[in-house]
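A protein chain is absent from this complex, but the other protein chains hold their places.
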Amino acid sequence: MAGILDFAPAIVLLPFLSFLIALGAGRYMPKGGALAGIGATAGSFVLSIATFFAVSGGQTYNQTIYTWAEGLDAINLTFGLLIDPLSSMMLVIVTLVALLVHIFSLGYMNDEGETGLPRYYAGLGLFTASMLGFVVADNLLMAFMFFELVGLCSYLLIGFHFRQDGPPSAAKKAFLVTRFGDYFFLIGVVAVFATFGSAAFAGPDAFPVLAEEALAGEHSVNTFLGMGEQAWFTVVGLLVLGGVVGKSAQFPLHTWLPDAMEGPTPVSALIHAATMVAAGVYLVARMYGFYVLTPTTLAIIALIGGFTALFAATMGVVKKEIKQVLAYSTISQYGYMMLGLGAGGYVAATFHLMTHAFFKALLFLGAGSVIIAMHHNENMWDMGGLKDKMPVTYYAFLSGSLALAGIVPFAGFWSKDEVLYETLIHGLGGSPILLAAYAMGLLAVFFTGFYTFRMVFLTFHGEPRSGTARDPHGVRWNVKGPLAVLGVLAATTGLVNMVPVEKLFGIEGIDFLHQFLDGSFSSLNAHHYAELIPYSSGYIGGEAGTVAIGAAVSLGFALGGAALAHVLYNVPEPVEHTDKLGSIKTVLYNNYYQDEYQVWIATGVVQPISRVLDKFDQGIVDGVVNGISSVSLFAGGRVKRVQTGVVSNYAALLTLGLTALLLGLGLLGGWFA
Amino acid sequence: MIIEALIAVTFLAALVTFVVPNRYAGKAAFALSLAPVVGSLYMWQQYDASGNALLGGNIAFETDVAWLQLGQYDIHWMVGVDGISMPLVVLTTILTTLAIVSAWTPISERQSQFFGLMLLMEANLLGVFTALDFFVWFIFWEAVLLPMYFLIGVWGGPRRKYAAIKFFVYTNIASLVMFIGFISLVFGLGDSISSFRLPEIAQALQAGQLGSFAGLSAGALASVAFIAMFFGFAVKVPVAPLHTWLPDAHVEAPTPVSVMLAGVLLKMGTYALLRFNFTMLPETARAFALPIALLAVASVIYGALLALAQQDLKRIVAYSSVSSMGYVILGLIAYTTYGVGGATFQMVAHGLISGLMFMAVGVIYNTTHTRMVSDMSGIADRMPVTAGIFVAGAFGYMGLPLMAGFAAEFFIFKGAFESTVMEAMPLFTGAAMFGIVIVAGYLLFAMQRTLFGPFRFDGDYDITEAPFHDVAPLAVLLLLTIVLGVSPDIFFTMIQDAVNPILELGGAF
Amino acid sequence: MTTKPQLKLGSHLVPGLAAVALFVVMAVVFLGASFPNPQGFAEGANITASIGYSMFNLDFGDVAGEGFLAAFIVIAVTLDVALDGAIHLARREEGGQMRTILTDGGRELKRTLFDDEEDDR
Partner (left out) sequence: MVPPQYYLLLSAAVFCIGVFGLLTRRNALLFLMSVELMLNAANINLVAFSLYWGNVTGQTFTLFTLALAAAEVAVGIGIILVLYRNFDDVDVTNATTMRW
């Protein structure tokens, strides 16, 4: 029976088609191929919605659709589709954001008279297609391949304005830093194949299941380098995590992301909200069944997440440019997701992934709108007072900001609170690492509230601080429309999973997301993961009490941050209060010198090494080769002088040689006796 | 007979091209070179072999005629293809045709001789990949060097004489060492063989007929022969530290010749390594697994780091060839289906991609007359199509999924990781894989500086988009790379079929 | 004016010592060597006559002379070739191009092929 899920491949193929159309025929089409992209993503979106409801109804889909490499006497490498609640949810998010970004691009790119639009829309189409392919991948290899394609697209789109100096450099950095992470990921993929003989996420030979059975002693797998199973699984998990850290811009591979702001703003929205950065966290969620088996890996994920959340939030406090603030907030928010996953809060992290996609897309598109209005000046200190000039943008942006800061009842509050709550109870259950991570996450809430509202107040409130801010460029429906849609979503998506309300007031059945993610494959549902979590839970004053305390504390911190921003910056003529931080500000402004040391590794360590090796190669290795030839040439040059060309000399040599020969033979043969 | 026809037609094409007037030589050579392309594609379509040609498999298009008698040994004219050589034959014909087209612009004098030599080289390469008798094979093997020597020495850059002589002498000495190694094996086999046919020799070795020779026991003889042959082929591959002829040859050679050098000539080395060392002496190879794996990793990392230090675009690609060929060695020593099969696949994949990269550099050079990274920037502004294909090719080189390079590298990594030849193979594999980061580094740096940024060019030439016949071969290569990357089974199935008997010898199963 | 031969002494005679040395060595060897008994031809055998007889295929000769006939023919041909060769070499050529290529050690050929002006080492 041809169910709606049989059309799932079309979700991926439609944007790919739009890529081909835009690339091949974009220059002959109106709007530079934008309409093809909009049509394709709209089609994908509709199909995704249908898929989503089909999955809600209990349908699932897990099929191999293409054998990439057939092994004779070896395993096959295949492509397949895995549609379960997690991927169907992600499909909806990605297609929706992609669709809105395409529409927004009409305003941001076409209306602004950019050149190279076919290239732009081709890139967007391929980007969307790659991400969708990654989302539906049914095995780790396919996931890796689309993961890399996502990286390629980010390179192409970040470097869109290739005639300037900055974007190509930023694109290179983005690709290179994520490549560094992917290096570990690729080893991980290979290791999974070598260990389990399969890299499927679900099905009878799913590797998380095989790992679980191996740890239970029911099944034996190959381990390498003389390690035990637990240790080897930890190593493999950490290797794959390398790719996650790179793509999701976690410490220490986060440095590419702020630079990636060189790309056009709609691209930033796509990268940050739905595609590239989300890919890392999504991967951890996808193979969560494997990660829950190794407590060490989970703890490391949680620590990285918590630390990144705090670390990035502090840097966001001092930035001048609106997109920079948002970039650091992205790093910070993905830190929360990692924290949630590491702390065993699978649903919480997924929830945050979803809400974040909406409010971050909203914030970027809002920033894009502001940037259009400001004639591509991104400095917040040149803005101010835009609230009255562009109300739609303002209210949408405000909705997104409230969600980002985690103010009840906007989306971000519910998801962030649940992440922190899961961390807290599992930390209280006897895991000091998680408690430390919780503390960092909580502190980051304060900074988040502060930088978010600093941004809002500087941009929209107070008096205009420049000529352009007094008379901003208007924006059209194609900018306002996506903002409105996302504004509503940012305000409301939190309501799908109001766990605190459920716990506090005992209303059963409003944790829709929990129920949704509990469906489908038994080895892939949230319930199964919860059983495998290596943490125990602890409470302060019972479950409801802990919920209340956690929510109150995080909300309090968020409001505190927002209030501080209000005091400092919601004035007609704000001043740079961060100057009072003195040298701390310099450190923060320079991102803790993270870029410097990474650039130093590249240019101060690797390049000199390569130059020394080049000298070595030219001087010693090639020198030996040339030396052998020089010695031969020199020796030949000397020996050839025997050949004087004078016949008499040759004759003399012959005579002497004959005489010597006769003497020698005679002496040996006794002729002279 | 089709193989004989293929080689003969190519030779004839070369002869005809030699006498065609210079101004028509390029077009004529292109038209004539389509014949071997069609022939090889026909062979591929009719291909019906199974198993490894050397190990008793069923050989396609086999001819076996006694030719000469040399003492107790017969020399046979024996040719045929199996799953290992078939893809390389197709690669050779296609790449030659594309290289000929790409030579139309840069070669402006003595065209008929140039294109004639190209076709002559193609004929000899086809002989190398199809010959199954050592004597015949060796004649072709050496005969490849001659056209190459003249192609570099006559049409090359300023230091062409140095490069050509270095290339010729280096590889010829290597051939000599290899020859000694192989012939000592033949003598060690004594009366158990009656001809130089490779299948007969391989099967005699497999049956344990190797005796002692020149005071060496059978085991020691196998080791000595293995080392001698490995050295001989390693120069051709090239494996660090025997690689220094390669950058010089590439830099001095005109672009189409670089394409052939990187695309096909290097594969002769790896092909011969697979055919001789790893098929005939598997136990010895496994015994030497540690040094070979070390050399492979060293080639990958060392080559990549050297590429990072170069300023000349061609040198960058040349050194990265050293790096890529290191992967092949790693795959070969793995003795797994994916390892050896992936190594063979990489021969084809790298042939296409390195050809693409050299051609792309050549197209830029045709316009700018410089290959120095520091001499230009923002070329993409003036040559968007070339730049686009350059970027695509560079990503192919970095191992972008769904392009041939990724398939090959992934197969090799997977095969090497699960290899049983050594306990520490995962560590070696992990170390070699770091090459994918460095390769991304230098290619991205080079692209950022030359193609992107504000347009700047320190020279007197007008920078405009390249003509269609310069860009078309690039597009064809790019397309082939993507096709092979999306569907590696096109070649991978037949490769595995031919490779698996070797693995059984190597004790992988 | 005619001159009579004069013995010119000087350092150019020094290489001649090698010839003297060779003679000394050979003389010593020969004088020290012993030979088996000679066999010689049959008494009164006339070799020239034998050749003559064999030339007309007659059987009167004392020694087998047929071998000489082959030798004569070969000699005749050889001398003929030598004569032609001598004439060819001695003839003055007009073009000169071919000769330079053949007698300059290949330099001209190399110059045309590789277009290089610089001297090789």
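Going in written order, the chains are labelled A, B and C, and every chain counts its residues from 1.
One rule holds in what follows: a residue touches a chain if its C-beta (ideal position, glycine included) is under 8 Å from a C-beta of that chain, and two chains touch if they have at least 3 such contacts.
Being a predicted model, the structure only gives us computed values, none of them experimental.
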{"item": "Displayed chains contacting the withheld chain", "value": "A, C"}
{"item": "Absent-chain interface as seen on chain C, which is shown", "value": "12-13, 15-16, 18-20, 22-23, 26-27, 30-31, 33, 35, 38-42, 47, 50, 63-65, 67-68, 71-72, 74-75, 78-79, 81-83, 85-90, 92, 103-105"}
{"item": "Touch list for chain A against the chain that is not drawn", "value": "640, 643-648, 651-652, 655"}
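To be clear about the criterion, only the chains that are shown with their structure count from here on.
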{"item": "Chain occupying the most central position, where position means C-alpha average", "value": "B"}
{"item": "Chain whose Cα centroid lies at the greatest distance from that of chain C", "value": "A"}
{"item": "Centroid distance [mean C-alpha coordinates] between chain B and chain A, Å", "value": "37"}
{"item": "Separation of chain B from chain C, taking each centre as the mean of its C-alpha atoms, in whole Å", "value": "55"}
{"item": "Euclidean distance of C-alpha centroids - chain A vs chain C, Å", "value": "90"}
{"item": "In chain C, residues with contacts to at least two other chains", "value": "none"}
{"item": "In chain A, residues with contacts to at least two other chains", "value": "none"}
{"item": "Touching residues on chain C, where the partner in the complex is chain A", "value": "15, 18-19, 21-22, 25-26, 28-29, 32-33, 121"}
{"item": "Touching residues on chain A, where the partner in the complex is chain B", "value": "67-74, 141, 144-146, 148-149, 152, 156, 159, 162-165, 167-169, 171-172, 175-176, 179-180, 183, 186-187, 190-191, 193-194, 222, 224-226, 602, 606-607, 609-611, 613-614, 617, 621-622, 625, 629"}
{"item": "Chain A contact footprint on chain B (complex, rising order)", "value": "166, 169-170, 240-241, 243-245, 302, 305-306, 308-310, 336-338, 378, 380-381, 391, 395, 398, 400-402, 406-407, 410-411, 413-414, 417-418, 423-424, 426-427, 429-430, 433-434, 436-438, 440-441, 444-445, 447-448, 451-455, 486-489, 492-493, 496-497, 500, 509"}
